[in-house]
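Missing here: one protein chain of the complex. Every other protein chain is in place.
Just so it is clear, A and B label the chains in written order, and each chain counts residues from 1 on its own.
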Amino acid sequence: MQRFNLYQEEYHPSPLVNIWLEFRRSHIALSGFVLLVLFLIITVFAPLLAPYSPELQNTNAILLPPSWEPNGTIAHLLGTDGLGRDVFSRLLYACRTTFGSSLVIVAISVFIGVGVGALAGVLSGLRSSIVNHLFDSIMSIPTLLIAIVMVAILGTGLFNAMMAITLALIPQFVHQTRTYVRNELQKDYVLLDRLDGASSRRIFIFSILPGMVELIVVQATIALSVAIIDISALGFLSLGAQEPTIELGASLSLALDVAYVAPWLIILPGMCIFLMILSINVVGEGLRSALRNRLHH
Amino acid sequence: MALLEIKNLTLFIDTGNATVKALEKVNLVLNEGEILALVGESGSGKSLIVRCIIGAIPDYWSIKADRITYAGQDLLNMSYEQRRQIMRREIAVVFQEPTSSLDPSVTIGEQLEESIPDELISKGWFWQKNKQRRQIAISLIHKIGIKEHQKYLSAYPHEIPKDVSQKIMIAMALASEPKILIADDSTRGMESTTKIQILRLLLKLNKTKNLAILFVSHDLLAITSVAHSMTVLYCGQTVESGRVKSLLKRPLHPYTKALLDSAPSFQVSLPTKSPLVALEGTIPTLQHLPAGCRLGPRCPNARKECVQVPAPRAIQDHTYSCHFPLHLPEKLSHQAQRISKGIGGDE
Partner (left out) sequence: MIKLFIRYLNLIVITIFTLIFLSFLLPFMFPGDLLSNISGIVPQTNEQRLALEHAYKLDQSIFHQFGFYIESLLNGNWGVSLADQATLYNEVRIAFPATLELVCYALVVSIVIGIPVGFMSGLKNHNPIDFSVVTFSMVGYSFPVFWLALIFITIFCLQLEWLPISGRVDLLFDIPVDTGFLIIDIARSSIENKHQAYMDALQHSILPTASVAIVTTALFVRFTRRSIMDVMNKDYIVAAKSRGFTQSQIFFKHGLKNALLPILPILALQISTLITNVMIIETIFSWPGIGRWLIQAIYQQDYPAIRIGMLVVSLFVMSMTITIEFITRAIDPARERAESAAL
């Protein structure tokens, strides 16, 4: 950044740049962001990064401890599991499944949630009341319960778990969008648009949506961490991803049988989930305080 | 005798990127039993001064002042508890926004009773005390000209009209029988009838209880009708202060003159179809304050000396801060007694 400024004019960054500048001021938020980017890279490039195939069973090295332990080898960085598969490679693939599917879930929920929320915000009278109460009710049903019902109907599997979690995540976006749209519709700039003859759809897309993006992004970070927890929890309960799909929660439950002899098989996947959620929460918190600071000044 | 005195108050606000001087060397004297008007446009820092006096300062503000005293006691260097006691009994504030200054979750009656200090209640069991509190609250409500006390005491702040809540705020301020009442733009945005009611109320309190009032406003007409003296503020600098009469008759600072000229009711002989006088330009933002006298760029009489902050000078009790005052020959203005030496002056 330039240090000297010849001109009196102040530098007025655009809102997005401003958020980034505010965000960057917090070192913790920034390190969370770096970690998140790392997970994103793993998600995209897992096959390139993994030293072994996750299915490859090395029968000569079963339950090998991580390489820093006395009898670990550098060939298997984080050791091997009960079938002699390389833990590091499996972790990369598992991160990929968990993080990737969570991203997809959140993207779909945002898309549907904002759409329905906008509709509910514009609607009035009985119809809006029905839509609102319906979604508010779904919001308070525990995710696991929805997942159990979905699994009971459709059977286990990653895709069904994803559907259940999407269903559970949508209402909060609906709720938030609806409240925001409701509030904005009362404001004068919307009235001005309306007097100019703009349709409700046009008002939503061009006047309300741009102001809402930040809000949605922050909400999406929360949803992302919830999605990761839920996906891995369902995997852990063997209601989600099934073999041969490799998923963090599922790997954790597989490791339960050998927990006595190989505690690292429990520690490592859990650590991955924890770090993933932590990084997202840190970034989300950083974004929120950046937004708050921007509005404050 | 000066009840409240502020000398060279400077307020720094940290805006994140830079620190700005929101107030610069503000001087203010409020004498016993006097109504002092603090005049200035919106954004000139009137409310900031009030906040400095009451000590409600957020983390990102810092103040520097030669002194802020109440009846000779230094408000800046006293313990929190001492200051709290003074705020409790001696100084009362009526804020700008009555509706947001009342707690939304507590009834008016309770809030009013809460502001009655324990010392005013004679001894007794708690139910007797409660009854007394209620009595005092009702009499306070009556005092400020509201008759239906039942209706309002049990109401929540959002249920009552704005002018009533403003009166309630005044009642709460009076509950502790203070020496000073600070009215922070209390009549802003009110209908003229309610405004007159409130002004009359303040005037009556001043006469009967010898209550000193610091009346913060931008409403010149209201000020001149009630105040004894006034202090004019521009962009966080005090430009002129003195008796209302002498200020109106002969403003020495160009800004005061412009302010008075902009209100047609003060023009004794305004010819028909003559243009209304107004200063060129607008108030600078806090980030772009000019150096020296902040009126500089807009002042019709500005010269190169004006990049220095003018030191306040006094002719009798009329103080002004200008290098080139109006109505005074240059020679005379230099003879005027310097009341502040050195600090920011051109020595």
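Here is the rule we go by: contacts are C-beta pairs under 8 Å (C-beta built on N, C-alpha and C of every residue); 3 or more make two chains touch, one makes a residue touch a chain.
Being a predicted model, the structure only gives us computed values, none of them experimental.
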| task | Name every shown chain in contact with the chain that has been left out of the document. | result | A, B
| Among B:Thr15, B:Ser62 or B:Ser100, the residue in touch with the chain that has been omitted | B:Ser100
| note | Among listed residues A:Thr80, A:Thr97 or A:Thr143, the absent chain is touched only by A:Thr143
| field | Touch criterion as defined above, residue of B:Ser115, B:Gln197 or B:Ser229 at the omitted chain | value | B:Ser115
| request: Could you list which residues of chain B touch the chain missing from the display? | output: 51, 54-56, 58-59, 84-89, 91-93, 95, 97, 100-106, 114-115, 156-159, 169, 172-173, 176
| note | chain A residues touching the chain left out here are 133, 137, 139-145, 148-149, 151-153, 155, 182, 225, 229-230, 232-233, 236-239, 249, 252, 256, 259-260, 263, 266-267, 270, 273-274, 277-278, 281-282, 285
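Definition applied: only the chains that are shown with their structure count from here on.
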| Distance between the centres, which are taken as Cα means, of chain B and chain A, whole angstrom | 52
